[in-house]
Each structure stands twice: as C-alpha cells, then as structure tokens.
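The block underneath contains the structure these notes are about, expressed in structure tokens.
As you look at this complex, bear in mind that one protein chain is not there, while each of the others sits in place.
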Amino acid sequence: MIVEDVLCPFCGCLCDDIKVEVEDNQIVSVKRACRLGGSKIRGHGRIEAPLVRKDGELVKATYEEAYDRAAQILLDAKRPLLYGWCSTVCETHKKGILLAEEVRGVIDSTATVCHGPSIIGIEEKGLAGSTLGQIKNRADLIVLWGANPAEAHPRHSQRYSTNSKGKYTEEGRKGRKVIVVDVRATRTSKNADKFLQIKPGTDYEIISALRMILKGKADLMPETVAGVSKGDLEEVAEMMKAARFGSLLFGLGLTHSRGRYKNIDNALSLVADLNTHTKFVVMAMRGHYNVTGFGQVCAWETGFPMAVDLSRGIPYFNPGETAACDILGRREADAMMVVAADPASNFPKEVVRGMADIPVIQIDPFENPTTFLSDVVIPSAVAGVEVEGTAYRMDGLSLRMKKVVDSPYPSDEVIIENILESVRRLRDDN
Amino acid sequence: MREIVVKPRREFDIPVEAETISPDVFASLTLKEIEGLEVWEGNRKQVLSDLFSVSGNDSPATVEETRIKLEGNFSRTKRIGEKMTAGEIEVEGSVGMHAGNGMNGGVICVNGDASDWLGREMRGGLITVKGSAGDYVGSGYRGEACGMRGGNIVIEGYAGDYLAEHMCGGTITVAGNVGDFAGSSNRGGTIEIGGDAYLPGAEMVSGSIVVKGKAQVLPSYQSEGVVGLEGMTLKKFSGDLVENGKGNLYAASVEQ
Amino acid sequence: MKAIMISGRTLGQGATCEAKTSPEFFKATSFCSLSEEDYSSLDLKEGGNVRVATPFGEVVVSARTDDGLPSGMIFIPMGPWANVLVGPNTGGCGTPQFKGVEADVASTDMLVKDVRELFGDLVEEKRRETS
Partner (left out) sequence: MIIKGGIVYDPLNGIFGEEMDISIENGKVVEEAENKEEIDAKGLLVMPGGVDAHAHIAGAKVNTGRIMRPDDGRIGIEPKTDLLRPSSGYTVPNCYAMGYRYARLGYTTSFEAATPIIESRHTHEELEEIPIIDKGALTLFGNNWEVLECVRDGDVDKLAAFIAWGLRASRGYGVKVVNPGGGEAWGFGGNVKGLDDPVPDFDVTPREIIRSLMEANEILRLPHSVHLHTNNLGKPGNYETTLETLKAVEGIKASVDRQSLHITHMQFSSYGGSGWADFESKAPEIADYFNKHDQFTMDMGQLIFGSATTMTADAPLEYSNARLLHAKWSNHDIELEESSGVVPLVYGRKMPINAIQWAIGLELALLTESPWKILMTTDHPNGGPFVNYPEVITLLMSQPKRDEEISTLHALVTKRSTLGTIERELDWGEIAVMTRAAPAKVLGLKDKGHLGVGADGDVSVYDLHPDKIDPSKDYKKVKEALSLVKYNIKGGEMVVKDGEIVALPQGRTYWVDASVSEDLAQRVEADLVDKFTKYYSIQKSNYMVQDAYVTRPIVVKAGAI
C-alpha cells in the first residue's frame, strides 16, 4: 500500500508530499523525503519497554508502574520542569500543559534553545511575515541570514524559497537574487549571488548599518562596520531595495550568537524599514517540525508561547528566569519531565549536570543521552508516523500529520493522560 | 523607626517568592500577623514563618517609619520590596531576582549582590547595591514600552546585560563595567557607567548614557566631537539614528 | 591555537540525531572542522584528534578541514560534544550562547569519547544519587 501526501515529522518545513510504501505494517520505502526526513520516517532502534531506576540502575517495568512512578515524582516536586514537545503533535501539547497546571510546574519547549530569542524579538517589534507559499509565488530576493537550509532544511529551497517556482516566479532560481549572510562559507552560501561574510557576534552592528543606509544616512557611518566595508553593505542594501518582494529568512546564526534576541529585534526592524521601500517579509527558520506548534498551543492555552511558570496556579512568563536552561543551570528544579526532546544532548553540559541529581522522566520513542540520566523511561509511538495529529509549519500553518503504520507503543498523548490520571488518583489517596 | 528583622530558617534551593516582604505590607501588622503572610516556595504556598523567622518591634507604625532588615541568605528570595512606596529595606547579604519591582518610593539597600531585574519598572525611590547586579537592572517587563520611569539605582560593582532596557526616566549609576546593550530602546532617563559598555543605547530615542571607560559604539551613532564632564574629556555621540533618536552618548574611549 | 567555536546543524547530524547511540551519530557529530590553514598549523596526523577547551569544559574530537571556515574559527556539529564547550549563562533570555565561544584548540593523542563515556560522570552521579 502506498500512502500519499504524508507529512514529514522532521524539520520545520513540514513537507506534506511524501510517499510512503507500507507492507504488512512495515515501511518499505519513502519517496520525495530528504535525507533527514527519510531517515526519521524509515525508523530505527527503539526503547523496547518502560524502564524505572532501582538501586541506581534502569530496569524494565510495566507502563502502570512507570505512570505511577512518574506521577509520584511530579507530585513530590516543588518546582517540576516539563520540557521538550518539539517532536510531537499539538494534541500532546494540550495534555502536557494541563498536566503542568495540575502539578504546578514550569513548562518550556525546545524553542528556548533555538528560536526563543526570535520570540522575544517578536515581543519587542512584531513580525512582518507570510506563509511560505507567498514567498514561493512572489519573492524575487531571498536573504538567508545565519541560516544554512542546505544542511538543516534540505527541501526548503526547492519547495518554498530560492529555487521554487510560482505565479510571479516562473523562472525559479534564475529569476531571483539570493543573498547569504554568515560567518563562514556553507553549501547554502555557494548558491548565493552575494555572500556577505561577517565576524561572529557582529550581526547587530551590521543590521544597524544596513538600516542607516536604507534611511539615507550612510554618510554618517564609518567606512567599515565590524570589518565589513561600507561599499559591501551598500550593495546589499541596494539589492534589498531593488526587490519587488524580498524575504529575510534567519536561522540560529542570529539567535545563538552574541546579541541573541536583540539581533532578531533589529532584523525585524530592518524588515519593517524595508517596507517603506518595497515589499519585504521575514521568517524564522524553525528547526523541529512542531516546535512552532508548541508555541501556538501554549499561547492560546496560557497566553504565552514558552517558558511558562505555573507554580502559583497562574501563568508567569519570563525567559531568563523561567526557561529550562535558566532553571536547570541555577539548580532550581527538583524534578524534570522530558517529552519528545533530548536536552542532555542539546543543552550545555554544565546545564545538563542539573539533571543528574534530580529525578527525570523521559517520554520518547528513542534512546538518547537523556535516557542515560532518566529515572523513569516511557517509550512512545512516533508522532507523525505511528500517530496522527496536528503540527505547525515554520510559517505558522497548521497541518494534520498522518498515521502510516500501527505502533505497539502508546502515543505521547495517551502516556501523558495516564500520568495525569495517576497524579489525580495519588493526590486523592493522600 | 520600627525595625523588623527577617531571617531565612534554612537555605533555599527552590526560589522563594516573597513580595509580601515590603514596608507597605509590614507597617500596620504585628509580628504575629507578619508571620502569617503568604509566601511561595516553588509551587508550595507557605506562611512567612514557615520559611523565615521574624523579630523586632511589634508595634505597628507608618510605612515611612518602617524598616525591614533582611539577615542571612536572600539570594534566592524574589520580589522583595515589590511596589513599596516608602520605608526601608536593608539586605545584609545578597538579594534574589526582581527586588524593588515597580517600586514607588523608599529605600532598598543591598550590601551584597542583587540578581536580575533589580528595580524593574521602578517609578520612584532609591536602590543601592554595594556589590554587583545581574541582567535587566531598571528594565521593563517583556513586551512593555516602558521600563524604569523614575527613582535612582546606584550599583557600586558591575551590572549585567540589558541594563535599563526601555528606560523612560530616573537615573542609574554603575561604578564598574556593564554587559551588552545598556540603555537599549530607552526613551529618557540618565545612565552613568564607570567602566566599559558594549553597544550602549541601541535604538535609544532620548536619554543620556555616560560611559567613563571604553564603549563599543554602534555605527548608527553620529559623532558630535568632545566635551568635558567632571574633569574628564569624553567623546560625544547622538543617536540612535536608526530610530531618528536624539539621545546623548558619551564615552571616554571608543571602539567602532 | 585560539579560535572562535560555533556549533550548528549538518545533514549528517540531522539524519542521525534520533539514533544518538548509533555509530553514525558518533561519526556525524564528534568532529571539529578547521580551516585548511589552522588545520596545518596544528601539525595534525591524518585522522588526528584535537582537544578543544573553553572556560566551560574541554572535549576531544576528531579534526577535519572545511574550506568554508576562515582561519581562527572552528565548527562542531550541534550535539553533546559541542555542548561540553558551551557555557550555562542564558544571557537573561533563556538561551545559552551556542555560537561564538572562545576556545583553545590543540592536537592530542587522546581518544574521542563515545556518547556513553561522554556522559559517564553524570551517569555515575545519577547512580550515586539513586542507590
């Protein structure tokens, strides 16, 4: 059986045209997906059964034992951190937020280690964006800033941006200009008409310089800005102004460097300024396929998109104080639940150290370093392959993920429902 | 002056939120009543005496005549002196986040260090820190247009990033270095930095920033020559021109 | 050699990142790229390793060249090896600074730890805490 138009549960591109061939509930081939998506959909080794740590070692347990143990950990905690959510569907997010309310925890997503600064930038300025199809149909200039889609979003260029074709962009790449701004040459920069190489941590100054040029104040600027010549910057500004529809796509090069959310803040202003000259939109190149979805669900449920502290029964949002790395880094959490993410690999090791001396619950299909540090491990079905549900693409468009094969494992949503049930039962027992 | 001494009964790992520790709240209460005030340790609602011992003068006084002395480690106790309008808080050691949030008057004196968001959205009064302060001193809440609107903050050590973000009024003095982006998006107020600063005054619309050490200055600042100030010769800039700003930035030495 | 370390995604890292205990993930993320110039200046043997140290930690990774890198900049794919080198400070916004960390790079005879060895100290601590 061939399942058509399957959605890819890997990156924020959320490609929805994948063909998956299934025989006897086994995936036998995956077509149209990139290397990243194909690998994820084809699948690999799984955590076989729930594990619970006893006398220092993880040993096999039943799901019921694991649920109760997880619930007890959460109930005992004064500041439980519920973290992850990027690689699962929105139906799980809803249950996770409800659980966080019930146990009065802090809920945060992987956004706080990727595009969290982008969200804080948006809080300062708003975001002048569009759906990806708008870029495909109209953009004659693509600016990729601190982004390397050739490695991180392999089908982005063909489907949505530099090489895509649409109503006003019939010539595809030939009819477009591409500017890449980065600290190093990459496979992405090789596709550029103009590669602006800058020094790490100087993005803010470069953006301010471009804004100066666009405002006609180039003559008040120094001849070089952070090592880049004014002439080079003027060339970039001219290309931006000359576009009929420009699009600034930015990646972790902006959010992970010195300046962090201020870089985004300034980039958003640059795009707002550009709209006095021509049409320009901006978008964050979100990483995991549904990290955007968590932000959306969390915003409509709590009012805030990430890093929400529900300790006092009210939502309180303040990244820098209430984000996962803040809390773990300062050793403020006394329990952690990780769902569909791997903080042990993706946080700085000094932060991960904070997971070693508190009880950790992991819900995930796959073994990873977070498993090494977990006290309860609950294997789940792979969302988007074995479970259907909602995901939000990097541009905020929501789509329904398909179920392609049956799974012997429960979904993340069901696991959290069960933990929630245990929490309520154990609390009533006391 | 009525003096009340508050001491933690133990070290806290989980941060404690204690916005009730304020002269405005304490003034009219007996010690017994103060002991019954609400504080939070993580997600556990407690009464103040569960976590802190309270001693001192038992007779209610006016807010102006109320002085709170915090002895012991308050570095994980947040929101001390929130919205206080008068009176005094003296912190023997260090104080946790959000000390003097929305403070309107009175004095907070910290003998050790202060954590992040010191004097957030402050409107009046005085905060002094003998040690250093964290990020976002005198800043606003996320998404708000205005941070500190009035009052004074004096830090004898150094301060972290985003000092006085969105400042609209008041003065902040830091004796040492500050982190990145001091005075960004400020619309008024006065900032004096004894040491170095990195990209101060980003998107400043109005206000004044003096850097007595070295400043990395944005390309969107226009040089206005040199001026003399308190016996120093400082380079003067105006900006931030990307926002058509008319703020003044002075620095003893400049990198651009 | 002093260098600025940046971390980031690669195709290999992405294709293996849900199989973190696999040899493929190890191959895809436990290396450091250097410019040709820096690579030669370190006197590395074919397939040699480098020890990268920052104020926050140190790690041994294999070395390779990347002609896209300017001299003085090194790249390690995002993942546990790179993250040994990143500081915990979230700069007031919740996000550590994963790119632009000042590092010291030297050639070494030490071996690259596999992913379990890399977390060995923390696993040991966890065992102690829970025994």
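The letters A, B and C name the chains in turn, as written, and every chain counts its residues from 1.
The rule is short, and it goes like this: a contact is a pair of C-beta atoms (placed from the backbone, for glycine too) under 8 Å apart; a residue touches a chain by one contact, two chains touch by 3 or more.
Just so it is clear, the structure is predicted and the values come from calculations on it, not from any experiment.
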Contact set of the excluded chain (shown chains only): A, B
Residue among A:Gly12, A:Gly84 or A:Pro305 that touches the chain left out of view: A:Pro305
Option from A:Lys125, A:His153, A:Arg258 or A:His288 whose C-beta touches the chain left out: A:Lys125
Residues in chain A touching the chain absent from view: 4-5, 7, 16-17, 90, 94, 98, 101, 119, 122-134, 136-138, 159-160, 165-167, 244-245, 272, 275-276, 278-279, 281, 295-297, 299-305, 310, 312-317, 390, 392, 396-400
Where the missing chain touches chain B, by residue: 141-144
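The criterion applied here is as follows: only the chains that are shown with their structure count from here on.
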Most central chain, judged by mean C-alpha position against the global CA mean: A
Centre-to-centre distance between chain C and chain B (centres being mean Cα positions), rounded to whole Å: 38
Sites on chain B at which at least two other chains make contact: 116, 135-136, 180
In chain A, residues with contacts to at least two other chains: 120, 258, 319-320
Chain C-touching residues of chain B, taken from the complex the two chains share: 116, 134-136, 160-162, 180
Chain A-touching residues of chain B, taken from the complex the two chains share: 13-15, 17, 40-45, 76, 97, 116-117, 135-136, 141-143, 180-181, 184-185, 199, 202-203, 218-220, 222, 240-242, 256
Interface residues, chain A side, partner chain C - complex: 10-11, 35-36, 39-40, 44-45, 53, 55-57, 108, 112-114, 116-117, 120, 148, 150-152, 154, 183-186, 189, 197, 200-201, 252-253, 255-258, 260-261, 287, 306-307, 319-320, 322-326, 329, 342, 344-353, 355-357, 365-369, 372-373, 375
